[in-house]
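The other protein chains are all here in position, but one chain of the complex has been omitted.
First chain written, first letter: the chains are A and B, and each begins at residue 1.
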Amino acid sequence: MASLMRLITFITDFGVQDWYVACMKGVILGLAPTVRLVDITHEIPPGDLPAGALALAAAYRHFPRRTIHVVVVDPGVGSARAALVVQTDDYCFVGPDNGVLSLALAGEHIQAIHRLERPQWFHQPVSATFHGRDVFAPVAAHLSRGVPAAEFGPAQRDFIRLDWPPVKIKGDILIGELVYFDRFGNGITNIPGQQLEARIPASVDIATRHGRRRAPLVPFFQAVPRGYTLAMIGSSGFLEIAVNGGSARQKLALRRGDRVRVRRSDP
Amino acid sequence: MASLMRLITFITDFGVQDWYVACMKGVILGLAPTVRLVDITHEIPPGDLPAGALALAAAYRHFPRRTIHVVVVDPGVGSARAALVVQTDDYCFVGPDNGVLSLALAGEHIQAIHRLERPQWFHQPVSATFHGRDVFAPVAAHLSRGVPAAEFGPAQRDFIRLDWPPVKIKGDILIGELVYFDRFGNGITNIPGQQLEARIPASVDIATRHGRRRAPLVPFFQAVPRGYTLAMIGSSGFLEIAVNGGSARQKLALRRGDRVRVRRSDP
Partner (left out) sequence: MASLMRLITFITDFGVQDWYVACMKGVILGLAPTVRLVDITHEIPPGDLPAGALALAAAYRHFPRRTIHVVVVDPGVGSARAALVVQTDDYCFVGPDNGVLSLALAGEHIQAIHRLERPQWFHQPVSATFHGRDVFAPVAAHLSRGVPAAEFGPAQRDFIRLDWPPVKIKGDILIGELVYFDRFGNGITNIPGQQLEARIPASVDIATRHGRRRAPLVPFFQAVPRGYTLAMIGSSGFLEIAVNGGSARQKLALRRGDRVRVRRSDP
């Protein structure tokens, strides 16, 4: 019953129309019948590593210690990319070594990184196209039962970083960009909220293909009238562009990569 | 282990592409590791209080006694709207005081209503935009562990009612309207099935922008030929407009708010 309280979470680009996620869960529950399973999302656009990395970074810390986070956004499945288990002080991460784990790992103290290379822990036969079911799922199940990370393969010193756009600083101005749109049409940037707190009050410039817009940095939606554009530090911890009661993505015709500049206002 | 058999259900407008629902679940499982979680739906259109209220009213009674139902359709998050826990004889309801709980509560015997105002029960720091994670989720977790509703804040006498269209009665005619369309294109009205049983056999008039249609009130789809329009008392307990083997919404170009009139047929 060691696994009674262990949690496994999932982030994939498998969608929910097909049976792929269920196959992973079936394999896990055959090996670890009492582990608890939580879907973070399966709606990462196919192969979209930044979206997968952001979902993991935004969600993983809200789970209890010892949770095992499995991420299968894996456009290189079947190629030579490595598969990893990363043990940190508080969590375990399982997924391909393609950068999708790297945003979350940037906030963690890493204890060990091991490649998944010992087939005795895999679901046999291992298909060439579905390592979610055949490699990542069974490894997560065995981890939940207490198998140490070192059992799955040789240690590795480092992991691949995502090609994540850096935030630039020019004097009193921070320059970032839009990296994700959520269901509500809020545009999430790569600018961490901590970098902004000393700059409030501030205003934000957004450069779209249709021109520039300026918005105030405020603490919540209702600080501007309904239908107005605002910027705020969102629940994920990053600067977001939003419209009170509407979709910033639609209203401003935002696209991923649009530049966002924050400048300190006169106080 | 007091929470082993406790259930928490979720109705939100968060969708499933993002990590918002998972953050709520992570927070809950950190506080109440053995509680069981069931999604009712996360696909309420953003801010659509009638759709959220109907989903709750249609689903809540099918869950075991002592289930805790959490509803986060909360366009006023961050404003002055109250957050509530409502204890009834059989269930516990947690959500904003904006009417989204009111259709379900109309069928319940209420024991107590308390505002969620004591921050020691919240997830800290409380964000201005995500009370699902920071207020409603932790309160539901504590409730599942036996914390009484009165611990979360002061009692309140009443709750806000949804602006739900009333059913009108003119002689032998009931007049209601379409309030929701389900996945199959069935149009659900605000007319409760109990009000119809004495009127059967009956026929139903539907007034759309394209004119009037008449349909028989029948007990199931196959009572009319394939492709024909019918009315029936649906599984949610309300009068529905449907097409056997098709989508009434598409075939009749129905819209929310279209009028529906039921009159007794010649027997």
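As a working rule, contacts are C-beta pairs under 8 Å (C-beta built on N, C-alpha and C of every residue); 3 or more make two chains touch, one makes a residue touch a chain.
Since this is a predicted model, take the numbers as computed values, not measurements.
Asker: Sort through A:A128, A:A150 or A:I169 and give me the one touching the missing partner chain.
Answerer: Of the listed residues, the one touching the omitted chain is A:A128.
Asker: Sort through A:K25, A:R199 or A:R213 and give me the one touching the missing partner chain.
Answerer: Answering carefully, the residue with contact to the hidden chain is A:K25.
Asker: Residue by residue, what part of subunit B touches the chain that was omitted?
Answerer: On the side of subunit B, residues 5, 7, 9, 16, 36, 38-43, 55, 58-59, 62-64, 67, 182-184, 219-222, 232, 234-236, 245 touch the unshown chain.
Asker: Residue-wise, where is subunit A in contact with the chain that is not depicted?
Answerer: Given the touch definition above, subunit A has residues 14-20, 22-23, 25-27, 29-30, 33-34, 37, 46-47, 75-79, 127-130, 133 touching the missing chain.
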